[in-house]
Every structure is written in structure tokens, then in C-alpha cells.
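Sending over a structure as C-alpha cells; questions will come in a sec.
Here the complex is missing a single protein chain, while all its other protein chains stay put.
A, B and C label the chains in the order they appear, each numbered from 1.
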Amino acid sequence: MLSFFLFSISRAWQGFWRNAAMSLAATATMTLMLLLLSSFWIVQAGFLASLSYVEDKVGVVADLDDNIRQSALTDLQARLAAMPEVRAVEYVSKEEALRRYREQRSAQGQDDLTPFLNDNPLPASLEVKLRRPADYRTVAEFLGAEPIVAKVQNIEDTTDRLVSLTNFLRTFGVLLLAVIGSIVLFIVINTIRLAVLGRAEEIEVMRLVGASDAFIRWPFVFEGALVGLLGAAISLGVLVGAAEPLSRFMVGFFSILPINVGSISRDVTILVLGSGLGLGVIGAWVSVRTYLIR
Amino acid sequence: MLSFFLFSISRAWQGFWRNAAMSLAATATMTLMLLLLSSFWIVQAGFLASLSYVEDKVGVVADLDDNIRQSALTDLQARLAAMPEVRAVEYVSKEEALRRYREQRSAQGQDDLTPFLNDNPLPASLEVKLRRPADYRTVAEFLGAEPIVAKVQNIEDTTDRLVSLTNFLRTFGVLLLAVIGSIVLFIVINTIRLAVLGRAEEIEVMRLVGASDAFIRWPFVFEGALVGLLGAAISLGVLVGAAEPLSRFMVGFFSILPINVGSISRDVTILVLGSGLGLGVIGAWVSVRTYLIR
Amino acid sequence: MPRGNRAGGAMVDPRRPVLVLNDVTKTYPNGRDALKDVDLVVPEGDFVFLVGASGAGKSTLMKLLIRDELATQGTVTLDGDDLARLPRRKVPHVRRKIGIVFQDFKLLPTKTVRENIAFALEVTGTSRRRIKPAVNRVLALVGLTEQAEQYPKQLSGGEQQRTAIARALVHDPRIVIADEPTGNLDPLISWEILQLLLRINELGVTVLMATHDADIVTALRKRVVALEEGRVIRDEVGGGYHRAG
Partner (left out) sequence: MPRGNRAGGAMVDPRRPVLVLNDVTKTYPNGRDALKDVDLVVPEGDFVFLVGASGAGKSTLMKLLIRDELATQGTVTLDGDDLARLPRRKVPHVRRKIGIVFQDFKLLPTKTVRENIAFALEVTGTSRRRIKPAVNRVLALVGLTEQAEQYPKQLSGGEQQRTAIARALVHDPRIVIADEPTGNLDPLISWEILQLLLRINELGVTVLMATHDADIVTALRKRVVALEEGRVIRDEVGGGYHRAG
């Protein structure tokens, strides 16, 4: 068994180099397709991180009545914090609200209207951060029923739109990745098929001389694996080479996004190696099958 | 000459079908690659339209002094309209400004602060729409020098960021399309090369029997063209089939965008047919060349 | 027989039929009848010349015997196995019993002469240690020791044919089926190859050989089966190439 394994590998190595033109053409296609797949995977990962970042910003803001008891406030804060939907609760006092308003106006380059005010018209409020934007309604309704809450700011429309947009984008991204994945799958298998097609006669001769299916198949499968692994190695090399300038550039642009570069590069390595190997093996298996079953 | 042309075409047709497995595999790859290319082209077109739409929104807002003369205002408006950078000028009166402010507050679900005001603190203003966002500075400086202008609202930062973002996205899109284009080019040529590789011996025999290079080459080139055109036809078929549900879906989402579906579909048709034909011909030419030059 | 381990043909039962065609008709998909109502029994240890004009059906008969083609009618039995009923899985095993020299050689283009010959042993699971000497022995027998590391494309026609012969003999087959194995060889080497086949036949190997070489057939006076347009028109022991003998 082991000797058959080793034998097949050595035959695969031989087959790869003796049909160098075909093998290298197949490897080139494999490499490009893996690069395409991994680029989209990376873009997709960055994109999902951006969506999460945006969703993080969704929260429920409840304006409080003026002059409420501190104990009532503390009690509400505690009950909110205990809700599974809630990630964090922040209390914004009347003074803080005015300060933020002024900041916001001036950041937008608009006039500060507050000097015209006689009194601080802004209410104190509780800003509740959610675990999932879709829970907006639950928390808003809970707050609306509280006696010390004057009014829950109505951003339901905005939230709904945001939720449906992010859901759409997420689905769209997954779909796009699936489509690209299928294209890669098909092209690679098709390419390996073309390479095997050029060796159909060789397979026929092997069979006529008494070679069993396994004896013919495994060297081809290992050859497919070799094409896959070589393609994966080259792709990873290119990605590593491109990573440094690219990430420097990306950081400049998306510096706010909490992208975990470590986990992405681990995922991409697994993706590239796994799909290279898998596609090579499956492609070879399927292609040889055609010529064995007769 | 014409008879040679017709002869080559009939040989190409024969060659295509007598090597059906290879030809169809090559056509399948061609089809998928054209679909990939055209999808990105379409996304890119939609994307550029979105950018233009966003850029349209960039304008210069100049607050005017209270109590200016109507003639000075009309004069300024006329001079602005005459500037090549300016697309449109709108006058917003003090009352209109207050109305808009109230609308905006309530749309954001925030309290209306205006009842606390003694007086309308908002100035009248001129809103100038630009042809290109990059011209922001020129127009802002022009307005700043006008006597009746109290202040030019400073959104230079925002504009700068927007301009550099849209420029970045535009470049990125073109770059992405170029990369995908190169991938498609390479994969298709590589695939045709693999198919020709399987017929290298046939070419050798033809040469030994006294066939001239042209005699061998042209049927292959026409066969490549056939693969390209068939791939293009199938791709267009798929696109047409997908267009209706997809555009219905897209309109729902991007209904605001002024996308010209007619011109896009014309461009895509040209793109798909042109690159299918071109890639098929170039691929075959390059591949056969290898076996002729010896 | 290269190794000569079936000494003196002691274990050979000359009445046991190893190749049997029973009322076989072969019609190719394009409608051409290559064989019609062929009956043929070859007992173990026999030496049979298959003769007939070009297109008479000799190669077709041999293709049926190795299950490269299936008979349209009738049964083909090889060493007791009905080839039409043989499960796919077992086909390689049956083929390994036979040493086949194809008319068009069927060498593997990406393997050297040595590797092509070794291949017939590798498929049987022979260990490397035993493959090397066996291959060297047959290389010497067919006179290709010098060409061992060349690829088929780098061989002369006769050298290719001798490679095919060496591959057919290297695994000590019990049956040798040779389709015009001397068509590309000069008279001298042809006779040497014939001597080789006669020697292994004496050791009990059944040999079926298609040939156009009238000199050889007539000189050896072995069993001759003559085909004409797919029918057996003559089957006699000690006959010549032509009907007159």
C-alpha cells in the first residue's frame, strides 16, 4: 500500500515534467484562479468587517425627563445592561448633550446657534448599543414603556434601511464569492480535463497492457495535486509579496476598520492551499474517470 | 484568395466538430470568462454612475449678508452662472433656510429647537452646483472675495476627501477591470494553447506533407474565432436571460441612480463579441505559431 | 521464455483450450463485418500462424482476445473466462496473462524504452528489485540494450517494434499474441525473434502470431489459420503461407 503510494507519487512527478508544457499551462491557470479567488476572499473579509463596523454604530437613544431621581436612572441602566440584546449603555447628561451638539455643528462648518438660546433645551439621554441592529425594535419598545423616558428617538426607518442594506450586501458578497468559486472550480477542472484529454491515448495503452484502474488513476490524481499545490504555492508567494505595499495602502484608507489581518491571512492560506489541492485532485479524478469507464 | 478563405472556414468548422471534446471545453472556458468580464464591466458601469451621482451633490454654499440689494444679488448670480466651473446656482432665502432646517431636524427624529429662538438666525444663501467637485476651491475663493457674501461654508475637507475617495474608487475600478481583463486574456489563450497542444502532432504531419504555414494556420485561427464567437453568443444569451430579473432587482435598490441601461447593454455586447472574437483569434494564432516556427 | 521457470513444459496440458472463439461475428459500429462465424480453438502450448490478406480480420480477432473489442455475436473465451461476462475489474488480470505485440506498437510516448518494458511488470505489482534484471534480460534478447534510455520517438521503426516485443515477453506470459511482430524488421532479426517465440513455445507458452512473412510461415510448418474477408478459410497443421503450401 505504502509502496504503491510512493510509486504513484514518483510516477506523478515524472508525468508532470515529461508533459511539462501541459502541466505548466495547467499550473498557470490554477495559479491565476487561486489568486482571483483569494483576492475576492480578502475583499469580502474587509467588506464584512466594514459592515460590522457600521452596524456597531446602530443604537437606541432614549431622551429622559428632566429632574429624574438618580436611583430610577441607575435601576433602568442596570435592567438595560441585563438585556441579552444590549451590548452597552451610556448616560449622556444635559450638559454633555449641549457640548456634543456644539461640536457637531462646528465640525459641519455650520453656525453655532446655541448662543441665541436662553436655556439648555437638550434633554439628558441614554444611549444603548445593540448586539444586532435587528433588535432595535425590541429595545426601543422596552424603553418606550419606562416612566422616566420622555421619548425614544425614532430612527427606526434608518435602522430598518441599514439592516436591509447590510443584509443585502452580505448576501450579495457571499453570492459573488460563490459565483467566483464556481467559476474557478469549473475553469480549473476544465483545464485539467484538457490536459488529460491530450493523454487519452496513453491511458488507453496502459489499460491494454493490463494496468488496473487504480494503477492509472493515482499517478494522475497526484499529478493533479502537484499542479494544485504548485499553483497554491505560487499564489501565496504573490500574495505575500503584494501584502506589504497593499496593506500599507489599505491601512491609510480604512484605518478605522478593525480588520484582523492575522486571522485573514490564516484563512487565505487555508483557502488557497485547500482549494488548490482539492481542485487539482478532483479535476484529475473526474478527468481520468472519463477514460477509465468504458 | 476568397476560395482559400472559404476553404479555411470549412476546415475550421470540421476541425471544431471533429475535436468536439476539446473545442467544447475551450468554448465553455471562453463563455465563463466572457461572463466574468462582462459582469465586472456592468458592475463597474453602475459603480461609475453612482460616483457621478454622488459628485453631483458637491456644491459651494455661500451665506449672504442680511439686507443686501436685489440688484447686487442678481448681478452675482449672473456672474456665477457665467463661470465655466458652475453648473447651476440656487438662491435660498432666510425663510426657506429655516424651513429646511426644521425639516431636517424632524427627519432626523430630533427635537425642533426653533421655537426657542427669538429671531430667525439663519442667513440667506447661494447654493452653487459644480461641474466637477475638484473645482470647489476656485469657486469658493471667487465667492469669498464678493462683498455681499458673509461667509463661504467650509466643507473643503469633506470635498477634498470625497474627491480623493471617488478618484481612488475610479482608479481602483479601472485597475480591477484591467486585472480581470488580463486574467481572462491569459486563461483563454492558455486554454486554446492546451487544445492546440493536443493537436501538435497533426500540425507536424501537415507540415511534412507540404502544407504552407498559412494553410495550417488559418483554419486554426478561424477555429479560434468560432470558439470565441460561440462563447460570446452563449454569454450574451445568459446575460439577456439574466438581465430582466436582475435589473428589476437593481432598480429597486438603486432607483435613484441615473443609469443608462441602453448604452450599457450596447457596450457590453460590443465588449463580449469583440473580446470573444479577439481572444479566440489571438489565442489560436499564438498557439499555432509555436508549432510552425521550428 | 526468458526465465524458463516452466521447465520442459511439464505443467502444460496440451489438450486444454486456452483461446476459444465460438461462432464469433464482429461488426464494427460503421457496419463493416470484420469477422464472420469464426470458430477457433487453440489448445495450451500451441503455436498458430494467423495469415490472410490485408483487411482480412487478423487484428480484429486479436483485439477480441484481449477484450479491446467485444464480439457482436458468439463467445470469446480466454483461459476459461468468457470475456463478454468478465466484470470490468477483472479485465486487467486477464490481460496480464497475455503478452501482446500490437501492430502499431502502442508504446507510451513519455516513457523510455526501459520504462515502457518495465511497465508491463509494474502493473503486476512486481517489486523494483526484480524488475530491473528482467528488463535487462529482454532488452538483450531483442538487441536494444544500447537504446534503453531513448524515447519511442527517438527509435527506428524496427527498434520500436522490438520494444513492443520485449514488453510482451518481460512478464513471462502464458499466452503470447503477436500482430505482425516482424513487419518492420530485417530478415535476420525477424528470424531471431521467431527463434525466441519458438523457444518460449517449447516451454509451454501458447503463441498466436499474425504475419505476412510467407517465408517464415512456409518454412516452419506450424499450424496455419487463414482468414479471408472475415471467415476462416483454412486451418491446417504444417501448412504453408499460401493455400498450395
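Note that in this section contacts are C-beta pairs under 8 Å (C-beta built on N, C-alpha and C of every residue); 3 or more make two chains touch, one makes a residue touch a chain.
Values in this document were obtained by computation on a predicted structure and should not be read as measured data.
Across the entire complex, contacts from the unshown chain go to B, C.
Across the entire complex, the residue among C:46, C:115 or C:180 in touch with the chain not shown is C:180.
Contacts to the hidden chain, counted on chain C, fall at residues 28, 30, 32, 51-55, 58-60, 103-104, 147, 150, 154, 156-159, 161-162, 179-180, 183-190, 212, 214-215, 241.
By the touch rule set out above, chain B reaches the unshown chain at residues 7, 14-15, 18-19, 202, 205-213, 215.
One rule holds in what follows: only the chains that are shown with their structure count from here on.
The touch graph of these protein chains is an open line.
Of all the chains, the one whose CA centre sits at the greatest distance from that of chain B is C.
When chain centres are taken as C-alpha averages, the shortest distance to the whole-protein C-alpha average belongs to A.
Note on chain placement: the centre of chain B and the centre of chain C lie 68 Å apart, centres being C-alpha means. Distance from the chain A centre to the chain C centre is 62 Å, each centre being the mean of its Cα atoms. Put simply, the C-alpha centre of chain A and that of chain B have 25 angstrom between them.
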